[in-house]
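Apart from one protein chain that is not included, each protein chain of the complex appears where it belongs.
Let's look at chain A:
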Amino acid sequence: MGQRSGRQERSKKLELALSETMKAEAEVQNNKEEDEEPKAKDQRLTSVFGVADLKNEAIGLYNVGLSCCLNSLLQVFLMNIHFTGILRRITVPPHAAEKRRNVPYQMLLLLEEMQCGKQKAVSPTALACCLSVYRVKLFVQHDAAQLFLTLWNLIKRQMKKPQLVEELNDLYTICVQEHLACQKCSSESKRNSSMLTLPLPVLDSSSHVLKTLEDCLQCFFHPEELTDHNMCFCEQCGRKTPFLQSMKLVHLPQTLTIHLKRFCFEKSADIHKLSHYLPFPQDLDFNAVLTENQCQADDNEKAAWKYELFAVVAHSGSTSCGHYCAYIRSLTECKWYCFNDSEVCQVSWDDVKCTYGHSNLHWGETAYLLIYMKKHPQ
């Protein structure tokens, strides 16, 4: 939860995700020629592995040193059959040293270990060591949203096959179009960009508590006027003018990650957690939430914007110290599980609802990342 954020940080945050994404995209270009495998085979594999996942009970991951955050995210990745379908097709690095440093490969090993053994939990030590090579340190409290981006970018960068990279992109990236319109001369500039998460504010622009997830989405896509010292330079007008900044949704991926920015700065430096009640639905239809001019997509695309909650990464405690756990709805059994490091138990929707938050309880679990899954994959 150490993430700096707040309203004004939104664009900065986007850039971070973008720059990572662009780098990855560049790599895709480089690796294109390696894509030799026929597509049909891939698809067959996907289906086989997809079903094979989770033939056992859900397996826990031992905490190997403040790794609850990593553990929760790993569970979210590995319980996602769409992701493991990609993961299982990676090229195994030839050398032992490379193997140790290859994040996707280590993840795959971990997955295998979780699935084959009859142990109740396995230890992600090897993966944790591998990650520490990339400055993802152990014994450090991570912010789940940040770690998710880092992890995802690492995976993407180290996947050699462009085909897989593309699939991974398709699976996770959200496409939006940013509009910037001068209020004086009505000249408009557009920019397409992609994001890995929708970083939703939980307070509106006047710091009032937003009531539901839908409200947060509305608020996120609500046009913002840039006036006073936020004014931008308009080339047509030749001076700084007030602008209207808005964002339109272009494309939503199969796995949609929503980041609830449950923190705020009270007195400049001091960040504290917002634990108020914020319900989120099990079924989310973006067409019902966003208005016509908040979208920039054809009917086909929009028809697919019906989502089902797949996982919740919840945080308990304060910004300085806390604990993460993950609630994941198994895609094969359609049952909810709660993953608390090595402890896994089957739960119900009522337990998940407990992560809505509570304004009087500051130490309880509150949802931090919401992962929604498209109901009817295209």
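In this section, contacts are C-beta pairs under 8 Å (C-beta built on N, C-alpha and C of every residue); 3 or more make two chains touch, one makes a residue touch a chain; residues count from 1.
Just so we're on the same page, contacts and distances are computed from a predicted model.
When the listed names "Kinesin-like protein", "Centromere protein I", "Coatomer subunit gamma" or "Signal transducer and activator of transcription" are checked against UniProt, the chain not shown comes out as "Signal transducer and activator of transcription".
Here the missing chain is touched by one residue of A:158, A:316 or A:330, and it is A:316.
Summary of contacts with the chain left out: across A:169, A:245 or A:342, the touching residue is A:342. Residues of chain A that touch the chain left out of the display are 57, 60, 62-63, 65-66, 118-120, 123, 139, 316-317, 321-323, 325, 338, 340-343, 345, 347, 350-351, 353-354, 360-365.
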